[in-house]
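All protein chains but one are shown at their positions in the complex.
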Amino acid sequence: MTSQNIRPRAREIGINIGVLPPGSLNSITDIPGIKVGHVSLIEGEGKLVPGKGPIRTGVTAIVPHGGNIFTEKVCAAVYLINAFGKSVGLLQVMELGNIETPIMLTNTLSVWTVADALVDYMSEQNPGVYSINPIVGECNDSALNDILGRHVKREHVLQALRNASETNVEEGNVGAGVGMTGFEWKGGIGTASRLLPGDLGDFALGALVLTNTGWAPDLRIDGIPIGNELTPDSYSHTEGSIMIIIATSAPLSARQLGRVAKRAAFGLARTGATASHDSGDIVIAFSTGNLISPSGKQSASPDEFVPELQLSFFFRAAIEATEEAIINSLLRSETMVGRDGITRIGIPIELVIAIMAKYRRNPRNQQLKKNNTFEKP
Amino acid sequence: MTSQNIRPRAREIGINIGVLPPGSLNSITDIPGIKVGHVSLIEGEGKLVPGKGPIRTGVTAIVPHGGNIFTEKVCAAVYLINAFGKSVGLLQVMELGNIETPIMLTNTLSVWTVADALVDYMSEQNPGVYSINPIVGECNDSALNDILGRHVKREHVLQALRNASETNVEEGNVGAGVGMTGFEWKGGIGTASRLLPGDLGDFALGALVLTNTGWAPDLRIDGIPIGNELTPDSYSHTEGSIMIIIATSAPLSARQLGRVAKRAAFGLARTGATASHDSGDIVIAFSTGNLISPSGKQSASPDEFVPELQLSFFFRAAIEATEEAIINSLLRSETMVGRDGITRIGIPIELVIAIMAKYRRNPRNQQLKKNNTFEKP
Amino acid sequence: MTSQNIRPRAREIGINIGVLPPGSLNSITDIPGIKVGHVSLIEGEGKLVPGKGPIRTGVTAIVPHGGNIFTEKVCAAVYLINAFGKSVGLLQVMELGNIETPIMLTNTLSVWTVADALVDYMSEQNPGVYSINPIVGECNDSALNDILGRHVKREHVLQALRNASETNVEEGNVGAGVGMTGFEWKGGIGTASRLLPGDLGDFALGALVLTNTGWAPDLRIDGIPIGNELTPDSYSHTEGSIMIIIATSAPLSARQLGRVAKRAAFGLARTGATASHDSGDIVIAFSTGNLISPSGKQSASPDEFVPELQLSFFFRAAIEATEEAIINSLLRSETMVGRDGITRIGIPIELVIAIMAKYRRNPRNQQLKKNNTFEKP
Partner (left out) sequence: MTSQNIRPRAREIGINIGVLPPGSLNSITDIPGIKVGHVSLIEGEGKLVPGKGPIRTGVTAIVPHGGNIFTEKVCAAVYLINAFGKSVGLLQVMELGNIETPIMLTNTLSVWTVADALVDYMSEQNPGVYSINPIVGECNDSALNDILGRHVKREHVLQALRNASETNVEEGNVGAGVGMTGFEWKGGIGTASRLLPGDLGDFALGALVLTNTGWAPDLRIDGIPIGNELTPDSYSHTEGSIMIIIATSAPLSARQLGRVAKRAAFGLARTGATASHDSGDIVIAFSTGNLISPSGKQSASPDEFVPELQLSFFFRAAIEATEEAIINSLLRSETMVGRDGITRIGIPIELVIAIMAKYRRNPRNQQLKKNNTFEKP
């Protein structure tokens, strides 16, 4: 059910979004130190029996660095595209500008169990600490999953954290992505990254998304109106949510990260999503380039700080990485049959390729990328 | 340990804060339909053994009305005085302008357990609903309580909801207030209310606070600098948090409630609190006068809506009720011995009375309250 | 210089953005009562002499209804995509949720003169009023215009207000749009509208934009990457700003208008814009369906209010109308030579048509619009 290797990422089928180059993994793990781990829970089939199953859910851990996140917090910000959601811990991030635990993603009704387990995990590393702010994002997988059963348990959280690896981010039906829906196709986890122009410093920016949003006819891939020609046989106008995690190695301030986070919404918009009323569309952005001690001392030196004028490049990187991560999350997600036999089809790769070809989508003008910059090409 | 009747409320010792008259109970339950329930957990003594005790904590339920809160949501807003806190569910309130569950208060590290239990409670009443936004506020009672033990359990949440009553709000060391500290005295739960001038409609506004904040020398009661003359024998400059719940029967819009919530901070400021860096000071305001259906239809008629120009009276009511609720929370809280023998003394009533007398605090100019208005007295 | 009739709007060359139908004028003036007026200032040529010219600027008035806007204010909200800008009066809109003057657009350094003149205009209609909140938005036309000269004067403001008409919105190089730049082509004023599905009520939503933003290679028209193939001969990576005015006849609350305003950013994103650091990208949204008296009484009845669940349609309308208004602003703007001979070329219509054809852009799937709804087509 998870033989994902047969489904390509966007670039593998010639879809090259934007003008900035991706990092070597084209993943949020291109940011040195970041680790991602998943636990996928897929059990049972047939009729929904709340509390029993079928289970189509999971949990994903994004670990900002290899140290103790509580004693070396990462500078962070939040942007609320649409705050119809249950995410945990974001208010403190908005006040203090930092994150002090890994970021977990899961289903809507499991956020509190996951938060509680994450506190256990951090608490063991930090004896004597009585205040910890766990960060948990969510989308609602009740279309496929017995969400009231709250099948994500403490041990799954700890396992996702243990599973976390720097090298490879599984995409599609993994972790929190198992039961999600994207543009009424199968959705899930996706990631992408961008390298900043070299004269800004040796910086990368990555996005990881949990896609559970979008109306089928709206889907655009790199602008091409896929949804005009290709929709699932049956679909409804139920739009969901998306969690977007943005990470960068550049030492941006919390205020600057807030500006970057806001641009992730532009990447979302380019896929055709509308952030409908009933969505919970939230962006969390953090920097590994400026660690913050519990007393609030920052590790970055002032020469390292990114002058405001250069933020436009980070904005662009956030837009491109978000757009590509969403497309990757669709391409990589296989068909999944969920509760009550409800099925989300993996978007048909060959048809996507054909429609892209029909629209004669060319590789983007290469001159723009000369010398790893895009000033006045 | 809870023979609270022997400790007076502010008005019982001649402290009459502000110019607007209180409701008959001088409590948040003066708003018709609102119920408050507590479960107090007090077990063990002596040395802290994380996970074992001693236990000095609890949970408090504020139930907005007697119906199904999910199908008849209350219009609501949030104001963040200082968002260094773990409260659950507030982002959705800020987006949608409503609350769809009772509001629970508890200790910092129990918010997720309580949220989870509250979802169970609402879920039973609303089968087929897969998205519920539980509201849980918190302060940190780790000074007295084994907070890592997370002793508040599902059954306590359900019991607090069952205990909820319209008639009588216990104050002091009850519910979430059991282990709290206020101006380095024993803190806890307090409440107060105000009647709006009659020509605005037959409206009341109430405040309920969970006091866990304040440096002893800063304490002011109705302006009098109590903290100049009276502090506990030993105290440190550790300041905590406060949760302030504001409720009104008037059909204010979410935007208007946001403006009212902001004024609760003025009531807090008048007690001498400074909302120090490490506090989590949060105001949640709601109206029972305009119920909202799941599709978003409002129950209030336009004639009932409060014209913006009259909001100043609600601002004043929020300031006065908050200030008095905080003072009540201190006066009503008895001495409590917590973990490791750490003790919070109930503020000595006789000394408070003596200092107030020394400063010749007179009853406020009565002419201001003539005819239940305060226009041009 | 303003023989604009020869340049088409998007729909006239087969570019049909989105799924909702436009109003009869496809303009913000499809909202009954709204009037738009321009004064264009085009004088001199050659070298810039600050204070003398050349002058390439103007002022545009958007008048919400035919009455006294101060005594019948319109419910309103603001969304700040990027607040690097000098717009006047927005803070009060954010606090009170209404607008009490016409909305004026002009160049960056003329906003204060225009605000002052607008106060004169309103003051004459409202003797005895000593507090008026003029609303003025801006973009920076210094690329073509002697902006330091502040050539927009009091009389131009009054004339734009007098010029305002319900029937016809001139687009392109008119009013505030005279000196603007869009995706490094000539930019300016554009407008578009959408009808909401009939079962929501007989409502329309319109957008009017002042386009001064965008990097040439980024331009997308209805998804098609025009900027990949077509850029001006010489261009720099200077990105500017955009003002987006959204109006609807539906009686949305200020909170709801805020949510709608946020979606206008999605329309902007779809054109390829990135809201770069140095842009000032601001959305002002208002409703003519709920007028507010100076004391704050609302005119709408509760049955008229739009239930939250239906907001998704307004979101979509805002996205589509904004995207189309921006494209119209480019298509309708003729080549303009400004100060120091700096020239902005009107985007070549024939080449746009050819590129769109090359990408075989088809009219959008018509089944989606059947019965004026887009539920489950």
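So that you can tell them apart, the chains are marked A, B and C in the order they are listed, and the count of residues begins at 1 in each.
We adopt the following convention: contacts are C-beta pairs under 8 Å (C-beta built on N, C-alpha and C of every residue); 3 or more make two chains touch, one makes a residue touch a chain.
Values in this document were obtained by computation on a predicted structure and should not be read as measured data.
**Student:** Specify the residue from the set C:G23, C:G53 or C:G85 that touches the hidden chain.
**Tutor:** With C:G23, C:G53 or C:G85 as choices, the missing chain is touched by C:G85.
**Student:** Give the residue, chosen from B:E45, B:D120, B:D278 or B:E304, that touches the chain omitted from the document.
**Tutor:** The single option touching the absent chain is B:D278.
**Student:** Using the touch definition up top, pick the residue from A:K52, A:R162 or A:R255 that touches the left-out chain.
**Tutor:** A:R255
**Student:** May I ask which residue of B:P21, B:P50 or B:P225 touches the chain that does not appear here?
**Tutor:** Within the whole complex, the residue contacting the unshown chain is B:P225.
**Student:** So that we can see where the missing chain sits, which residues of subunit A does it touch?
**Tutor:** Touching the chain left out of view, subunit A contributes residues 95-97, 253-255, 259, 292-298, 300-302, 305-311.
**Student:** Hey, which subunit B residues sit against the chain that's not shown?
**Tutor:** 19, 81-82, 217, 220, 222-225, 228-229, 235-237, 239, 259, 262-263, 265-270, 273-278, 308-312, 315-316, 319, 358-362, 364-365, 368, 374-377
**Student:** Touching the absent chain: which residues on subunit C qualify?
**Tutor:** 80, 82-92, 94-96, 108-109, 111-113, 115-116, 119, 123, 130-134, 140, 142, 147-148, 150, 280, 282
In this section, only the chains that are shown with their structure count from here on.
**Student:** Which two chains meet at the most C-beta pairs?
**Tutor:** A-C
**Student:** Going by the average position of its CA atoms, which chain sits the greatest distance from subunit B?
**Tutor:** Centre of mass proxy via C-alpha means gives C as farthest from subunit B.
**Student:** Compute the distance, rounded to whole Å, between the mean C-alpha positions of subunit B and subunit C.
**Tutor:** It comes to 45 Å between the two C-alpha centres.
**Student:** If you average the CA atoms of subunit A and of subunit C, how many Å lie between those two points?
**Tutor:** 33
**Student:** Go ahead and note the Å separation of the Cα centroids belonging to subunit A and subunit B.
**Tutor:** Their C-alpha centroids are separated by 37 Å.
**Student:** What are the residues of subunit B that contact at least two other chains?
**Tutor:** As it turns out, subunit B has residues touching two or more other chains at 95-96.
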